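Read the structure below first, then the notes.
Every protein chain except one is present and positioned as in the full complex.
The letters A and B name the chains in turn, as written, and every chain counts its residues from 1.
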Amino acid sequence: MNTKSTVEIVTEWDIVAARQLGRNEAKVIGFGAVDQARITTAISELARNIYLYARAGEVTIERISNEEKVGLRIIAADKGPGISNLKKVMEDGYSTSGGLGAGLPGVKRLMDTMEIQSTVGNGTTIVIEKWVK
Amino acid sequence: MNVNVQFREDGDVLKGYIEGEIDTYTAPILREELETVQIVEGRKIELDLSKVNYMDSTGLGIFVAFYKKVTKENASLKLVNLSNRLVRLFEITGLSELMSIEIDEELELK
Partner (left out) sequence: MKELQIQYQKILSDFLANQTERNLYIGQNFIRQLIQKKVAPEEVINIHKYAIEQIYPDLPEDISHSYDFLIEIMVHFGLTLKEHQSLLEQQEELRMEMNVATKIQNMILRTTVPVLDQIDIGMLSVPIRKMNGDYVHFLNNNDSVVSVAVTDVVGKGVPAALCMSMVKYGLDTLEYATKDPSYILEVLNRIIEKSVDDSMFVSMFYGTYNIKESKFTYGSAGHEPAIYYNARKKTFFDLESKGLLLGVMPEVTYPQYDICLEENDFIIMITDGVTDFRKQGELDPRDVIKNLALNCNHLSAQEMCEEMYTYLKNLPDFELEDDFTVVIFKK
């Protein structure tokens, strides 16, 4: 069984493919309906950012586990322009999704953990994780 | 009410064209835009204020902070095309003695 799969994000429809993959994995691992929706939304946001700002990148979905529980790790990576003001981008009210309350702060709220690595001119990598409760 | 800056390289001078109003609400935006400027030794920076409709003392703070940063790195800053009102503001505050200011020549001739 594959515990890791990757979707390349180039066209807008690739976002849908990434969502599909995410939802399937979430279902298999045992996430409930609401958490499935949340994980899918988070993947959607990250993939959309790649599509809008970096033109190309990839989303990797990986099953993770420790002694007590199982979960999913999603890595969204691109070689786009990078984020110059990380602090600003994590502020509420400064949403790249057109003020829909999503954006990166939203992604953080949907998942358990989020880590961002970004350098201007070099690209961005965002890693999010969620565990089945 | 808005403010924005357009940057352009003109020879060895980095020109910034500031447009709009600079007050308590827009000043932070201007500060952020100026923060993106890479200041290196010997850099010549010129800020054009001809399209600045209004500026109050909060705006002054932004320019003073920027001026200090520029001088610290041994670069140079010049403010050009200031309206009469802006020139007066810089003169009253004594900042015209400190920073290089140039009046808007087109306005002068009117």
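Rule of thumb we're sticking to: a contact is a pair of C-beta atoms (placed from the backbone, for glycine too) under 8 Å apart; a residue touches a chain by one contact, two chains touch by 3 or more.
Treat the numbers as computed from the prediction; the structure is a model and nothing was measured.
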Report summary line: Note: the excluded chain touches shown chains A, B
Report summary line: Of the candidates B:4, B:24 or B:100, the residue in contact with the absent chain is B:24
**Report entry** Hidden-chain contact residue, picked from the options B:5, B:45 or B:62
**Finding:** B:62
Query raised in the report: Which parts of chain B are in contact with the chain that was left out?
Result: 23-24, 31, 54, 56-58, 60-62, 64-65, 68-69, 85, 92-95, 97-98
Query - Hidden partner chain, residues of chain A it touches - result: 32-34, 37-38, 40-41, 92-93, 95, 100-102, 105-106, 109-110
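What we mean here is this: only the chains that are shown with their structure count from here on.
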Report summary line: Per the C-alpha means, the centres of chain A and chain B lie apart by a whole-Å value of 41
